[in-house]
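Sharing a structure with you now.
Missing here is one protein chain; the remaining ones are kept as they sit in the complex.
Naming follows writing order (A and B), and every chain is counted from residue 1.
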Amino acid sequence: MKAYLAILSSRFLALLQYRAAAIAGVGTQLFFGLVRVMIFDGFYRSSSGPQPMTYDQVVTYIWLGQAMLALTLLAVDNDVAVMIRTGNVAYEMTRPVDLYAFWFARALSGRAAPLVMRAIPIFIIAGLFLGLQPPVSLRAGLMFIVSAFGGLLMASSLVALTTISLLWTISGEGLNRLALPLIFFFSGIGIPLPFFPDWSQPLVAALPFRGLIDTPFRIYLGHLSGQAATAAVLSQLAWIMALVIIGRVTLARGLRKLVVQGG
Amino acid sequence: MLLDSIKLYCRYVDISLRSQMQYRASFLIRTLAHFLITGAEFLGFVALFQRFGQIKGWTLPQMGLLYGIISVAFAIAEAVARGFDIFPTLIKAGDFDRVLLRPRSAAFQVLSQELQLMRIGRLAQGLIVLFWSAEQLDVHWTFANATLLSLAIVGGACLFSGLFVLQATICFWTTESLEIVNCTTYGGVEAAQFPLTIYRPWFRAIFTFVIPLAAINYFPAHAILNLRDVLGSTPLIQWLSPLTGVLFLVVCLQFWRFGVKHYTSTGS
Partner (left out) sequence: MPQIVVEDLVKTFHIARRAPGLWGGLKGLLKRDWREIRALDGVSFSIAQGELVGYIGPNGAGKSTTVKVLSGILVPDSGSVMVMGRTPWIDRIDYVRRIGVVFGQRTQLWWDLPVIESFDLLRDIYRVPQDRYRASRDELIAMLDLGALLDTTVRQLSLGQRMRCDLAAALLHEPELLFLDEPTIGLDAVSKLAVREFIERLNKQRGMTVILTTHDMDDIEALCRRVMVIGDGRILSDGTLADLRASVTRERWLTVDLVDGAPVAAVTDPDAALIRQEGKRFCLAFDPQRISVPDLIARIARNYPVHDLFVENPPIEAIIARIYAQRRSSGALTAVRGFAASVDKSQ
């Protein structure tokens, strides 16, 4: 366990080094957030019918999205990808390390560091000046934190899966190129999920990706409260467990394939 | 002289395309992925228009015209100016010296490195939206407004290429890639997909006078659709505005030359 914590903290510290990039990155995200807010502002001014969310809620949703953007920008772990491509991954198998846990820990720290670095300044700036509302209640705020952590775990398990899929080289790469943008789309970061057409909502609900940011955001806004909130968080956890199990199984298969084929 | 440069560029492009075709499966997947991503993005807008009906008086097909012009222009720039997009890699590898040792302009050589064909994914998607919108709007196509549409796309491609050149020029001073320039390219694309009137005045000003995206689709669209511009642009402005994109590129290339001068006096 200590080993994985060590990995987590060292990666975290390494990623914290990129301060200049972080400051510039926050600026970029404020820009994108502003554009989206203004687009919705334009829409709301043009129509007075009922919408899935009020304007204020949409604004909060958008800024929460910018703060937690790291959970939606899923990408393959590059170092591991190189290891797999060159065949060095075989050496990893000789170590007394749980390879899945190792890759998961890397994915976790890889998301956690940028998340913290961006989330804090954006919460502050957007909260003070740009319309990010506080959570609907203290309870909602606490549940939000729990659910957001769940989103982090889900993002990590998805990243681990994309990395594992590379053991099947070409098909893995292809799968990632198509899947990752779709995950991005179905997370609600571009178009908030409540705005998806009604006929698509069952599909949205069936996919796990709303657990990345949409679930925590709805809890924050009070759309999901009490029992519904608890159920949503449990659903997140169920999906996380499922993704972890799938990950472990496919990793074992993939490594066995390597051994059989001789790497 | 110019003909000779064009021939050389074609040769470079041939090499670049052959190299990309070597990995055919990967190319097809990436092209498809780009097509689907941009397609999904537009479907998202369709969903929003279904809920809201219109945005500041603009309907979905009208927005589609704006969207189409910007998308196609950006896709062309992404494909053609790819060399500038990957310039940080060139400079970090120390290969820019070799560029200077060849008897050709540095910008030409950087440009010629690659023509990224997979951008056709976004290009195709943009064209589909453009044609669909034009059909929905029942535009009466004349030689004049068809030319204006083409000029708008070309002007837009020049503008975005200029932004890529600017992005690359920054590398002469710092190798840390500044994420903030994404605001201008990808941010610009996102913003310009919607009519300018929805943005705050200060934001509009930036995208009209500093990075003249409005000149690429917003103003020309009024001329093509025969609309009166609430912001007060005259038909003359609307017809000539795409040239701003070309001018912008020329200015950016001047910055590039300044950057090269800086490089040769400080030596990487």
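Criterion: a contact is a pair of C-beta atoms (placed from the backbone, for glycine too) under 8 Å apart; a residue touches a chain by one contact, two chains touch by 3 or more.
Treat the numbers as computed from the prediction; the structure is a model and nothing was measured.
*Asks:* Of the residues B:94, B:201 or B:232, I need the one that contacts the missing chain.
*Replies:* B:94
*Asks:* Would you mind spotting which of B:26, B:105, B:136 or B:197 touches the chain that isn't drawn?
*Replies:* If we include the chain that is not displayed, B:105 is the one touching it.
*Asks:* Contacts of chain B with the missing chain: which residues?
*Replies:* Chain B touches the chain not shown through residues 4, 7-8, 11-12, 15, 19, 22, 94-95, 97-98, 100-105, 264-267.
In the analysis below, only the chains that are shown with their structure count from here on.
*Asks:* Across the complex, what residues on chain A touch chain B?
*Replies:* Checking each residue of chain A against chain B gives 20-21, 24-25, 27-28, 31-32, 34-36, 38-39, 41-47, 49, 51-52, 170, 173-174, 177-178, 181-182, 185, 190-191, 195-197.
*Asks:* Taking the touch rule as given, give the residues of chain B at its contact with chain A in the complex, in rising order.
*Replies:* Those in contact with chain A are residues 25-26, 29-30, 32-33, 36-37, 40-41, 44-45, 47-48, 50-57, 176-180, 182-183, 187, 190-191, 194-195, 197-200, 203.
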